[in-house]
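What follows is a short report on a single structure.
This view holds just a subset of the chains, kept in their places.
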């Protein structure tokens, strides 16, 4: 498969839930339109931000269909299909291909914890082969699943073995390893930025043009702005925006991170998406009030995504 | 709910798979009869030994029904219903109650990794309430899911809050913490041994009478023997058997542990259960041959479970 590298930023959306806890598909069209309006180029659905592991297979299928129906032409839908159960992942992968998704992805399963490279390669291979006409991305996020494996060795192992392997969504702090992966095989694979707090440093290192963001849900203008400023050679603006992105992330870190704190920000900017599923501890009303205050102190509501 | 403490050893069975990878229910009647014959008192199905996380919800339901149909009268069936998706776990819990299982259990979800006690309590609470008439056991196995939380504090938190909370399957190395849990509330909760390699030391510390084993699938006579020897005051025999149990575990450790190596032993003693699901790396034929040799060297086939 010829790898078509992604340019620009893909968003990892949250999953909307109704007050009874059911998945709520109704906000998705407005959600998709908002993301496109703010410069995002696609969505990576049912991943960690989307609480994909906390959804039933049926819910994941419904979400894939709802996003496919909602996105504007040319807006990519990548479906995260990873789960602990390979049979379920393969079913989700086949469904993604069937409904016309742009691509699929999977993180390493958190159970059993992956300790050997061959386990990971085999896992990805069996999923990728269930959607053979779609590009497959490995989502590297070892802090979440303990799969601290060397990614250059992983690329060597999948190269020539998984025909539709496209690249890695790299959500880890080693810009060194990220760069080594990027250089592998004369840049054969698509290395997607996966850390919103260090987009600029990754751009400085080299040619990667695409990324997948989590804070892009509400701070996408800023992150898209970093890429644009860098492209036109405006380093000072890129630094200013990257520093601002970090200020927003500083706030979120005090509110249990993007999945919990970030999701609540969606309500504050006008797109309420409901609660998190157990075992996440939801933001309390008091916390929400402090969250709003802290965001106001950094003038967030004049910088955030627009509808 | 009045807690009925388990006496004797419960086995955590492997899940049989056919050569095409489907769940194979056909060996279950013989499997159940074999376990009962060797002194086991029940099964804890769809747990880690059973590759529960690698099964679809439908497969877990079928397995619960097959085991319920197969076990002799008085032989307990405890259904592990934990998963990353609480809705699925609740459905499985309700099903377990409906088909007449003796109890249910759940380990902490590996994703998101549990960091706060309240997250774990809430998770257990919501599952337990879906099968309110069955005793609920928390399966503490932090090496597998990263939930290294203090268990005495956990007991304090669930005490009076989860009405059908029965106790903990304690699969961790701290005999100190195990004992403190056992003593909590004048022994209110049922603390089940969960480490076959240290059954005797746990017996020495105090009154726990029950446990859940993984190597009991093939070495149950030995482990049941430890409990019996201890009960009748034969310390030397209890030590001899515990040392032997460790020798068997020494062998398994070289073959990727009980789920992989132990499952292959079932074939060697006459009950082939098929392969492990991806991402587990199955025992190769060469490894199987070495495994058999090493077991012969410790005269295992004259000591193992009988049919």
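Per-chain numbering from 1; labels A and B assigned in written order.
The criterion applied here is as follows: contacts are C-beta pairs under 8 Å (C-beta built on N, C-alpha and C of every residue); 3 or more make two chains touch, one makes a residue touch a chain.
Just so you know, these numbers come straight off a predicted model, no measurement behind them.
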Complete complex - number of sequence copies, 2 represented: 4
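Keep in mind that, in the parts below, only the chains that are shown with their structure count from here on.
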Length of the line joining the C-alpha centres of chain A and chain B, rounded to whole Å: 36
Residues on chain A engaged by chain B in the complex (per definition of touch): 21, 53-57, 83-88, 109-114, 116, 118-120, 122-123, 126, 144-146, 259, 277-281
